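Removed from the display is one protein chain of the complex; every other protein chain stays in position.
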Amino acid sequence: MTVGLQHYVVLSAILFSIGLYGTLGRRNAIVVLMGIELMLNAANISLVAFSRYLTPPALTGQVFALFVIVVAAAEAAVALAIIMTIYRNRRTIEVDKIDLMKW
Amino acid sequence: MNLWLLAPELSLFFTAVVVLLLGLASSRRGIVIGVSLLGVLVSFVFAAFLWSGTPQATFNGMLSVDQFAVFFKFIVLAALVLVILASADYDYKVEQVRAEYFTLILISAVGLMLLSSARELITIYVSLEMSSISLYVLAGFLRDRRSSEAGLKYLLLGSVASATLLYGMSFVYGLTGKTELGQIASAIQSLSLSGLLDNPALLLGLVLVAGGFGFKISSFPFQMWVPDVYEGAPTPITGYLSVASKAAGFAAVMRIFYDAFGAPSWLGQNWGLLFAGLSIATMTVGNIVATAQANIKRMMAYSSIAQAGYIMVGLAAVSMGQSVAPAARSALAFFLASYTLTNMGAFVAIIAFSNKTNSDLIVDYSGMGRRAPLLALGLTLCLVSLLGLPPTAGLIAKVYIFNAAVQQGLLWLVIVAVLNTVVSAYYYLRVVKLMWLGNPVSEEPVPSSAALRTALFLACAGILLLGIVPDLLVRLSETAGHSLL
Amino acid sequence: MLTQFGQIALFILVIVLFISALPIAAFIFRLIGLAPHKPTQVKTSTYESGMETVGKSWIQFNVRYYTYALIFVALDVTAILLYTWAVDLKSLGAAGLGVALVFIAILAVGYLYTWKKKFLEWK
Partner (left out) sequence: MPYQLAWFIWTLPVFAFLAITLVLRPFFNHRPHWSAYATITAIGAAFVLSIWALITVLQSPDHLLAVPRIEWAVIDGFTIHLGLLVDSLTAIMLVVVTGVSLLVQIYSQGYMHGDPGYPRYFAWMALFTANMLGLVMADSLLFMYVFWEGVGLCSYLLIGFWFHKKSAADAAKKAFLVTRLGDFGFLAGILTLYFSQNTFDIEALRTAAAAGAIAGTTLTLAAIGIFAGAAGKSAQFPLHTWLPDAMEGPTPVSSLIHAATMVAAGVFLVARMFPVFAYSETALNVVAGIGAFTAIFAASMGLVANDIKRVMAYSTISQLGYMMLALGAGGLAAYASGGSLPIEEAISLGVAVGMFHLFNHAFFKCLLFLGCGSVNHATGTFDMRYMGGLRKYMPFTTLTFVIASLSLAGIWPLSGFWSKDEILVTSWNYIPVWFYVALVTVFMTAFYCFRAVFLTFSGEYRGGEPGAHVAAHSTPGHEQSHMPHESPRVMLVPMGVLAVLSIVSGWINLSGGFSSFLGHSAESEGGWLQTLFGVFTHPLPFISLATAAAGIFLAFAMYNRKWVSATAVGRAFSPIYKVLYNKYWMDELYQGILVKSFLLNGLFRGAQEMDADVVDGVANGIGNTVVGFGKGMRRMETGQLQGYAVAIAVGLVAIMLGLYFWT
């Protein structure tokens, strides 16, 4: 069995699903954030795979992935900072407890 | 690679860096605001030069500098001026970190300006995130319970949306092998599909991209973050979110869905139908829930959802006919320009009121007509314009966009939109009535700073000017609508 | 058409299966006795086969670690973008160098900011 594009796409789909599950199902804000990072990385995998298999000489997809990595890091930094403020304010980072504003 | 074509963004970014460094050197408020406004002015002058140029693509087709993009740059810059003025009096709440605050606003504006001219997937994604990440921080800037909650909600949901968008983009890239919108369009056409179902992966990619932008423009069912974030965020940022970020989002949607994905006409009609359906849901949800709100920021949040619904009427009209209609694009541009002035004006007035009363409850606006007649008059004008009554820009904008839709055979959509407008009268006029006919909570007058007054005056003058002599802007938006590269 | 539809169907199927598989598997395992649930005191202790911890594991780290880490991540990851320049150094030439310098200058502004704000000092 040779590993081909299909496998990478399925891998990325699985990763995306795990990330989505983490985002929707877990209560800890940090874990939710990790879920989002997984989703971004799933996109990265599929970008790189498409770039490698479909447009071999051009590196567009891989460059795209680099940008995504940078953006994800920035996002994570900001997210951690905001989660810290939340923790300072109310001593919890359970996302289902953070519902001061509703309706 | 002509850097002049990027001059508005570059100068604004440079201003942002200067403001950040200034903040390290001095902590005088006037300097920071003055430099920011100067930077906006310089950027505006550059953009004005670009307006008279011929539409062209630059940076290997990554950015297109056409009148359509420049028009949205004007909108972002106008919102920027108003938000900077509005923050001048608000920042007693953000005392220590003033320079950072303005830097972030400027950087997010750079992102939005880039987004309005981006025509390549990587550029779109990066400029989108450039503005979003700055806005995440700004939404949580006050660091109290509400603001930080707004920041967290905006960030987590925004990241989910952008991850979705990105995943969709990866599929589009995988199917076409291109990231540049024009090339994607020709690649999709060369697939010679006869329907969307011929290629489900494409369907998946396109819908995910639509979801990502649906979040940005607060379309149903991606609108749920809006009320919470708008309520918690610092009020100038709420105003900024509701206009600039939405305007640039619509510009990007226009490019992506009608440049890249609109090519076979059946595909364009699919989008038209999708946006028409979402438009109805969006405006109905926005208007109906707005009637039940007690907090004015939250009411304005639902109002802005409803307005997004009206704008999507224009979006639907663009491709419902046999060919793409530039008229609908012009209408959309005009509507966003008028909406920017109007909504920012309303938020400026809300800031002025809450500075004194420290409350955003609608009941506390009772009798404001007596406590602060000019502010109340300004807010009344803005609300009347949002409702779309004469003699305001809002009326022209609605007539413009609905007319475009009717000409594309979307009469049913326009009828729904008009009925929605009627519902919206309930909550807009409720505030107006309370301000002028209600009993004041106290007789104490509400003072407001010169900056807030200037901002409100600018917004109201713009609203009236566009309402009375709309031809000025109609010409510009027609040029913009026809120039799309 | 069918093959492509097959791909997407497979894809969606995988998503659904995977999301549901984990909790269902755990549940089934417990049900059929593959994973018997017989806790003892030793089993439930935090370090079943290691040293007992002394004090609470939820100690608070100094917030300085956190700011350091964030600054490190931000600057470090951003530097990846220089990689794209490095790959094609020759053909990009002087213009590429100029762009890279501007990029580094912007990073330097960020560095200057953190320095000036005393985030780099340990107090």
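In this document, chain identifiers A, B and C correspond to the written order of the chains, with residue numbering beginning at 1 in each.
In this section, a contact is a pair of C-beta atoms (placed from the backbone, for glycine too) under 8 Å apart; a residue touches a chain by one contact, two chains touch by 3 or more.
Predicted model only: the values in this text are computed from it and were never measured.
> Of the chains that are displayed, which are in contact with the missing one across the whole complex?
So, taking every chain into account, the missing one touches A, B.
> Please identify which residue in B:L273, B:L361 or B:L465 touches the non-displayed chain.
Only one of B:L273, B:L361 or B:L465 touches the chain omitted from view, namely B:L273.
> Give the residue, chosen from B:A210, B:A247, B:A263 or B:L336, that touches the chain omitted from the document.
Only one listed residue reaches the unshown chain, and that is B:A210.
> Considering the whole complex rather than only what is displayed, give the residues of chain A touching the chain that is not shown.
20, 23-25, 32, 95-96, 98-103
> Which parts of chain B are in contact with the chain that was left out?
Touching the chain left out of view, chain B contributes residues 152-153, 156-157, 160-161, 164, 195-197, 200, 203-204, 207-208, 210-211, 214-215, 220-222, 224-225, 227-228, 266, 270, 273-274, 277, 285, 288-293, 327, 330-331, 373-374, 377, 389-390, 396, 399-400, 403-404, 411, 422-423, 426, 436-439, 470-471, 474, 478.
Heads up, the rule we're going with is that only the chains that are shown with their structure count from here on.
> Out of A-C and A-B, which chain pair has the most contact pairs?
Top pair by contacting C-beta pairs is A-B.
> Per the centroid of Cα atoms for each chain, what is the distance between chain A and chain C, given in Å?
9
> Multi-chain contacts only, two chains or more: what residues does chain B have there?
Within chain B, no residue contacts more than one other chain.
> Specify, in ascending order, the residues of chain A that touch 2 or more different other chains.
Residues 9, 16, 63, 67, 74, 81.
> Inside the complex, what are the residues of chain C that reach chain B?
Of all residues in chain C, those touching chain B are 1, 4-5, 7-9, 11, 95, 106, 109, 112-113, 116-117.
> Across the complex, what residues on chain A touch chain B?
Listed in rising order, the residues of chain A that touch chain B are 9, 12, 16, 19, 23, 29, 32-33, 36, 39-40, 42-43, 46-47, 49-51, 54-55, 58, 60-61, 63-64, 67-68, 71, 74-75, 78-79, 81-83, 85-86, 89-90, 95, 98, 100-102.
> Along chain B, where are the residues that touch chain A in the complex?
Against chain A, chain B makes touches at 121-122, 125-126, 129, 133, 136-137, 140, 143-146, 148-153, 155-156, 159-160, 163-164, 166-167, 169-171, 173-174, 177-179, 227-228, 231-232.
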